[in-house]
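Working notes, beginning with the structure itself.
Note that this complex is displayed minus one protein chain, with the remaining chains in position.
Chain nomenclature is as follows: A, B and C, assigned in order of appearance, with residue numbering initiated at 1 for each chain independently.
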Amino acid sequence: MKISFESDYNNGAHPEVICHLLETNGKQSQSYGFDEWSEKARDKIRDACKCPNADIFFLVGGTQTNATVIDALLPSYAGVVAATTAHINVHESGAVEASGHKVITLPQEDGKLTADSLSTYLAAFHADPTWEHMVQPGMTYITFPTELGTIYSTSEIKAIYEVCRRYKIPLFIDGARLGYGLAADGCDIDFPWLAHHCDAFYIGGTKVGALCGEAVVFPTGAPRGFFTQVKRHGALLAKSRLAGVQFDALFTDGLYLRISAHAIEMAMQLRDIFREAGFVLRPSPTNQQFVELPNEQMHALMQQILFETWEPIDAHRTLCRFVTSWATTSQDLECMRSALKTLQK
Amino acid sequence: MKISFESDYNNGAHPEVICHLLETNGKQSQSYGFDEWSEKARDKIRDACKCPNADIFFLVGGTQTNATVIDALLPSYAGVVAATTAHINVHESGAVEASGHKVITLPQEDGKLTADSLSTYLAAFHADPTWEHMVQPGMTYITFPTELGTIYSTSEIKAIYEVCRRYKIPLFIDGARLGYGLAADGCDIDFPWLAHHCDAFYIGGTKVGALCGEAVVFPTGAPRGFFTQVKRHGALLAKSRLAGVQFDALFTDGLYLRISAHAIEMAMQLRDIFREAGFVLRPSPTNQQFVELPNEQMHALMQQILFETWEPIDAHRTLCRFVTSWATTSQDLECMRSALKTLQK
Amino acid sequence: MKISFESDYNNGAHPEVICHLLETNGKQSQSYGFDEWSEKARDKIRDACKCPNADIFFLVGGTQTNATVIDALLPSYAGVVAATTAHINVHESGAVEASGHKVITLPQEDGKLTADSLSTYLAAFHADPTWEHMVQPGMTYITFPTELGTIYSTSEIKAIYEVCRRYKIPLFIDGARLGYGLAADGCDIDFPWLAHHCDAFYIGGTKVGALCGEAVVFPTGAPRGFFTQVKRHGALLAKSRLAGVQFDALFTDGLYLRISAHAIEMAMQLRDIFREAGFVLRPSPTNQQFVELPNEQMHALMQQILFETWEPIDAHRTLCRFVTSWATTSQDLECMRSALKTLQK
Partner (left out) sequence: MKISFESDYNNGAHPEVICHLLETNGKQSQSYGFDEWSEKARDKIRDACKCPNADIFFLVGGTQTNATVIDALLPSYAGVVAATTAHINVHESGAVEASGHKVITLPQEDGKLTADSLSTYLAAFHADPTWEHMVQPGMTYITFPTELGTIYSTSEIKAIYEVCRRYKIPLFIDGARLGYGLAADGCDIDFPWLAHHCDAFYIGGTKVGALCGEAVVFPTGAPRGFFTQVKRHGALLAKSRLAGVQFDALFTDGLYLRISAHAIEMAMQLRDIFREAGFVLRPSPTNQQFVELPNEQMHALMQQILFETWEPIDAHRTLCRFVTSWATTSQDLECMRSALKTLQK
């Protein structure tokens, strides 16, 4: 079987996660979020975030989480502001629109929304005499790390959050790959800082060692009726232990950040391997690496390694994505090194 | 800890299911439904249903599955016909309405929709000169077994399906607890029969031994764009192996029906225990038993056993629900027997 | 051409209304609700309601108005409580559900919701341990007069409004035929009383002398973003003068109530004509009269008079509806009297 760098969701759960599922399996529990592991996991996340009053909900997957949180935070006549490259704008099959909300897009820079463009847009919106005929910007959505593997600095998020507060709209941070951002070289953000610089965020489990599960954190309390919103969006697990047990494991002995740090270590080595072989990579300090491959070499590499093509660069070259995870090993990297060598002969 | 008959979702997974998750965990796989176990599980379900051309999708939970299938089968201006007691009408927080569709309710008999009332309603609808001003009945929804634990006979479903075909609307069967219906004493329905007497149904996993997962079966093919619909409804698992592995286990060596038969055996013994103790039960051949308890005895029993109150019968008595599952043991029943004895002293 | 008692919307506008459209036609104006006639009409309605701070919007038709107001008053996870016979539940093609909200139905008595059944339902809802899994009752909707032509007394609406306030949910009154209720014999409600006993209501224009138009009144202020909601629901007239001019006419010299009183006078005479001819009528003090007609006589009458069949009573009799309006004349009544005589021969 080929070595795969396709994604961070083509392996099972991290061993400590699957083991916790096994060891707790025989025990009876409450359901719908009231099981003991969900309670424990909530406490551990509150501790990690230094947010003793945070409301925390465990949902199943990322698209679902985005759609549910956005619908809960917006009045029906408002939309969510996001970068054009935002996952909600591109790869969620219109789940946000399905609950009646427009995704209002602003240009991205390295996958990021900027406080400047947000501020300019909001100022122009409110200055426009026809504003009441337009979708009202009701919240801001950013991803951390972004879809392009880049990360925001504290000053960038702070600036965005200040704009949001000035216009009295909440900031929601999609952390489907949150750990890989926090563990990235040069990242000056940690859980407590994040929790104090937005109104809602989620800690992605699916892509960071769990089989499924995303932990939504409302640092200062959930919007009214959120439990019912979760159910209404089909996002409520009857056997909530499935998510609770996994997040209990992920927040025990720092597993979430250990997984993340490992994947980043692997990603940085992978980066070096590509560079040494003479390839150009896009800037990314996280577990997704984007490499420019001449099409011929791309096809040759595909014979040995699984990975995703991202987008054509020109007629001769393609941007390709290579992703690491908890399951990536040094041997995988050696295979990649060897594969690249065969390409160059 | 108290013995619990609260629900069929307050235990972990059946041991064969959790073991399969463990043993497959180390293997890499495709995602979004294309993993090898999802493929195998599909084949096994097609075999079990004698439906070689069925399209099968694995979703996460029941409410989500109902909302997604119903939205996919209906044109936007149509509604779904169901009994007043239907889960979609009562306990899904308006998930069907959230995608713009009305639940058109007809009276229930023992939790069931009848072909007669369906036929009468549809005839009246089409005879009504104002029909174009009303929500058009676009499909029929029934649960098997019902929310009250009862089951339809082949002749009852056949009659309903004939009405549906006469009016050219699809029939969708919610099988959140499907196994417990199929395994019930007196049930003359099996998988192949079911698959040939409706347009869509789902095989509930969450309540029948899995941690999560519902297998949607379209015996003659899925509606157009269904994959995108699943994603749009937040119901697509990135690590689809989670559902695939579990259904692979559930459809290996007849586990799904073994679990179901065990729970039914336990439920029938539970029934006898209540009866011997002099209590009145509502008719139910499945794993949910509804017992009329005088309030004083109900409160006393709650000290020893976990169970749900269903609804008040009058000022002095309450209908209570006791549910069995793969995890119910003979010892649990003995505890119940002893508990009932202490009540009567 | 046959005399018609089919509806109160099969004539043009009342002469004073159409004249005002003509006489103002040459004048330029603002649009989107800011034209001078809309402003004047608002002031006149505020005066009539003794509600100097009311927010008033002019929409086009009834279904649209109901859908817009209900969507604006409800959080997305909540539904609207209404009688089973409510127009929003029966004859609006699912417009309420189209914006994601369930219509929660309670039994009707003479077409009316009762404070008792509302109170019992709300108490049971909040006592139900599964309430968070259900659609939350977010507002109450009643029609005045009802779809069956009956009217609420002040004590009935007061009692309903008290229940609503106890549960902190708004009361919305659909007044598509409001004038015919206010002008009905025995009605103890007037505009100011109504405006002080609900959170929103609308004054129907289409069925009370206008060509189109419904005036939504929020006695203590509109919900946030309502203008944008109106636009989003496709209910904002660019040439808002169309509605403004008509309501300006309707609220000049008491025209709205003059039209209503005339139609009621005609309806009461029609009632007498049917009674004298030996027919049985359902109780209705308003402009819709429901008569039980043997099918043979119904078909004979249809040869001479236009009217609507409402619903079959049994195999031999049909409930038929006869409606009066500003355009009904004494001659029309004489024709009816003659027609009934020919039947009886």
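Simple rule for what comes next: a residue touches a chain if its C-beta (ideal position, glycine included) is under 8 Å from a C-beta of that chain, and two chains touch if they have at least 3 such contacts.
Quick caveat, the model's predicted, so the values are computed rather than measured.
Asks: Can you list the shown chains that the absent chain is in touch with?
Replies: Displayed chains contacted by the hidden chain, ordered by label: A, B, C.
Asks: Of the residues listed, C:K112, C:H133, C:K207 or C:H262, which one is in contact with the missing chain?
Replies: Of all options in C:K112, C:H133, C:K207 or C:H262, contact with the hidden chain holds for C:K207.
Asks: Given the contact definition stated above, which residue among C:L242, C:M266 or C:C320 touches the chain not shown here?
Replies: Spelled out, the listed residue whose C-beta touches the missing chain is C:L242.
Asks: Which residue among C:K231, C:R258, C:R317 or C:R337 touches the omitted chain?
Replies: C:K231
Asks: Give me the chain A residues in contact with the hidden chain, please.
Replies: These residues touch the chain not displayed: 76-77, 79, 90-94, 97-103, 129-130, 132-135, 308-309.
Asks: Which chain C residues would touch the chain omitted from the figure, given the whole complex?
Replies: On the chain C side, contact with the omitted chain comes from 1, 4, 7, 9-13, 15, 18, 21-22, 24-31, 60-65, 67-68, 92-95, 98-99, 206-207, 211-212, 228-229, 231-239, 241-242, 327.
Asks: Determine and list the chain B residues touching the chain excluded from the picture.
Replies: Here the touching residues of chain B are 32, 71-72, 75-78, 99-100, 132-134, 136, 224-225, 227-229, 231-232.
Just so we're on the same page, only the chains that are shown with their structure count from here on.
Asks: What pattern do the touching chains form: line, ring, star, complete or other?
Replies: Per interface graph, the chains form a complete graph.
Asks: Just how much do you need to spin chain A so its Cα atoms sit on those of chain C, in degrees to the nearest 5?
Replies: A turn of 180 degrees brings the C-alpha atoms of chain A onto chain C.
Asks: Between chain A and chain B, what distance separates the C-alpha centroids? Give it in angstrom.
Replies: 33
Asks: Can you check how far apart chain A and chain C are, centre to centre, with Cα atoms defining each centre and the answer in Å?
Replies: 50
Asks: I'd like to verify one number: the distance from the centre of chain B to the centre of chain C, where each centre is the average of its C-alpha atoms, in whole angstrom.
Replies: For chain B versus chain C, the centre distance works out to 42 Å.
Asks: Touching two or more other chains, which residues of chain C qualify?
Replies: Each of 76-77, 99-100, 132-134 in chain C touches at least two other chains.
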